[in-house]
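Note that one protein chain of the assembly has been removed; the remaining protein chains are unaltered in position.
Our next item is chain A:
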Amino acid sequence: MTGMDVKNTPSYLYWLFCQFELITCSYLMEPWEKVLFYSFNLAMLGLLLYTAYVCVAFHASSAFQLLCSFLGNPRGNALSVLK
């Protein structure tokens, strides 16, 4: 493995980018096609990250509220049926 550098150096990231280019055939595209393809990919990635952020934040906050209601408010649970 003579050409490979250790992880997380700029040349390794460049090599990963080259692999992405080769696998998705963007190596063969003309410049304007590359711009279109990368902007589409970045838009999709941004949308995915935003969806994950929203989903995870909402899910985590509702799970936290449920936990708080179990611990901090005993009148709100099923045992309050007994008077």
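Criterion: a contact is a pair of C-beta atoms (placed from the backbone, for glycine too) under 8 Å apart; a residue touches a chain by one contact, two chains touch by 3 or more; residues count from 1.
The criterion applied here is as follows: contacts and distances are computed from a predicted model.
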item: Chain left out of the displayed complex - its UniProt protein name, from "Mediator of RNA polymerase II transcription subunit 20", "serine C-palmitoyltransferase", "Calcineurin B homologous protein 3" or "glutathione transferase"; value: "serine C-palmitoyltransferase"
item: Touching residue (missing chain; options A:9, A:24, A:39 or A:61); value: A:24
item: Interface with the unshown chain - residue positions in chain A; value: 1-4, 15, 18-19, 21-30, 33, 37
